[in-house]
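Yeah, one chain of the complex is gone here, protein chain that is, but the others are all in their spots.
Now for chain A:
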Amino acid sequence: MSKPQTSLFAPSIVGPAIGMAFAKLDPRAMMKNPVMFVVEVIAILTTVLFLRDFVGGGGAKLGFSFQIVLWLWFTLLFANFAEAVAEGRGKAQAETLRATRSTTTAKRLIEAENHDLYEGIAAEDLEVGDLVVADAGDVIPGDGEVVWGVASVNEAAITGESAPVIRESGGDRSAVTGGTTVISDRLIIRITSARGNSFLDRMIGLIEGAERQKTPNEIALNILLVGLTLIFVLAVATIPSFAAYAGGTIGVIALAALFVTLIPTTIGALLSAIGIAGMDRLVRFNVLAMSGRAVEAAGDVDTLLLDKTGTITLGNRQATEFRPVSGVTEHELADAAQLASLADETPEGRSIVVLAKEKHGLRERDMVSLGATFVPFTAQTRMSGVDMGDSAIRKGAVDAVLSHVGAPAPRKLTVGAPAPVVEVPETVREVRAMAEEVGKAGGTPLAVAKDGRLLGVITLKDIVKGGIRERFAELRRMGIRTVMITGDNPMTAAAIAAEAGVDDFLAEATPEAKLALIREEQAKGKLVAMCGDGTNDAPALAQADVGVAMNTGTVAAREAGNMVDLDSDPTKLIEVVEIGKQLLMTRGSLTTFSIANDVAKYFAIIPAMFAVIYPQLGTLNVMGLATPESAILSAIIFNALIIVALIPLALRGVKYKAIGAGALLRRNLAVYGLGGLVVPFIGIKLIDIAITAIGLA
């Protein structure tokens, strides 16, 4: 994470949030949250009843009624506060982004061909298809595609990473983001996002919660909560009639208190905060989701497609081993290989020099002082090396080097023809055997020869990233299958797949094969996540349920995906999945907690409510609450305070651990299910003691 974490309750967030909590009491806003809207209706109703009694001077227990009404309003305010804090945290991030946006002036080309003739225009007024110029020092006015030029761009404004990146026309690095700054050179950019619809705008909208739409799972959960609320309407609304049969009456205030404590206010109050916080966590991870739906889908992912290069392995192959033929020492081979690679600037060549130094203490030597000339690699020779005086060292593809030393090519036997009498030297056979071995292990063999004499083979291998194996094991425990995508041949791919511990691989992958694989998985009912950056990834990104486009990628790729990773780090897909799961888990856990709470609330309120009619029900007062009034008041105070107490959990999310679904459920059920049963018994009792002590009831 590249951005500093603001503490959950920083004064800069809490202050405005308190104000917002009142503003959000507007019934039109409350309507979006059915459970809390019901609470508001009840609060208004009880307030009117209280005022009537107050003005009329009638009604005993005015103090009690007043306190209940007050806590009903507090319940609402706490719920609004939770949402406001979640939004406030997002806003804090959005502010900095917005600052860059509003001050930008764009240089719009008047004629497409003339790069020096442009007009100044406010960035907001740009339209899709406009061509703009960005010189060194200019802020890029909007999302677009580089159509001309190459330049280094500072994208710290959105990625938080200060090292500049290269953006150029054509290829896979042509996309630029509004708000970033050109550091050198000049770019001509075609604007691709309409005003108010750039990445920046969407990001601001999403993290502020303004554009937040309810996700499918949130809708389903809301239906459940509404259903439970209706059940409790039936349970509570029938009580007055039951009481009338028994010859008593129940006050509306007490009924309102029972009803509000029973309906799932805890989860109802925190539901939207959980959703906003999930989006916010993603942004803190420098991943921008185009919708909340995508974040939720991430939690459901069954199959993860990962590119080999850069995700599973380090970018380039590296030398890992010198394998001399018999009669040659390893040191001798290393020495020759190092000499041949001194001037070789390819990553493979550098890695040979590094390996020679690490394993055999061979320092880098100066080519000039050795009087050596470098023989570069060509497609014809498929070898490189050095010539020093009359000595020549060559390294390269095994058959190229073998033919260089004049080894006979292996021939097919022809039926009827006399067996060819060709003496194959021992060393040649040895080198061939070693090459085959290296290939089988997923490596690439390079043969080394000095003055026509074979010395041995260098093993080049893809280096699997450290710790990646453990990550895949973790994913497996999460129930996610990993598939490695690579252009390598199946043999090499299999070896790397085994080393990295992925579940499956797709070798010699083409964009079509990728797309086909995704469709195949989806046909089996699985959700697929992948990341990609190239234009040829776009169809697959669009097809995948979660498509994470790299920020360095092309416009096509970014449009096709439903998330953009601003750091362009493909391994982040794993974190994205975890954030999705965390979001769902937090919702489930708080729902369970909320429902389990009801048991204690019944035991607090039912005996208190019927105390006059059936004193025998006092036996159910297992908490030993002081008086009927204190019991009802304690329950409603607990109900309100638990919302505040759970805000940090709602914002941080329930911790996800890859321990398998069964174990996870057991843990969460123990914490939030059993906890939800027990905590309110203790909490209500403590509140009862407190309010009795200070004489509130």
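Note that a residue touches a chain if its C-beta (ideal position, glycine included) is under 8 Å from a C-beta of that chain, and two chains touch if they have at least 3 such contacts; residues count from 1.
Just so we're on the same page, contacts and distances are computed from a predicted model.
Protein name for the hidden chain, per its UniProt entry and selected from "Potassium-transporting ATPase potassium-binding subunit", "ATP-NAD kinase family protein", "Cysteine desulfurase" or "Methionine biosynthesis protein MetW": "Potassium-transporting ATPase potassium-binding subunit".
In the complete complex, the residue from A:V48, A:L62, A:A136 or A:A244 that touches the missing chain is A:A244. Among A:V55, A:I110, A:L234 or A:A693, only A:L234 touches the chain that is left out of the view.
In the complete complex, the hidden chain is touched by one of A:A92, A:A400 or A:V599, namely A:V599. By the touch definition given at the top, chain A reaches the unshown chain through residues 216-217, 219-221, 223-224, 226-228, 230-232, 234-239, 241-246, 262, 296, 299-300, 302, 476-481, 524-526, 580-582, 584-585, 587-589, 591-592, 595-596, 598-599, 602, 606, 610, 614, 616-617, 619-620, 656, 660-662, 664-666, 668-669, 672-673.
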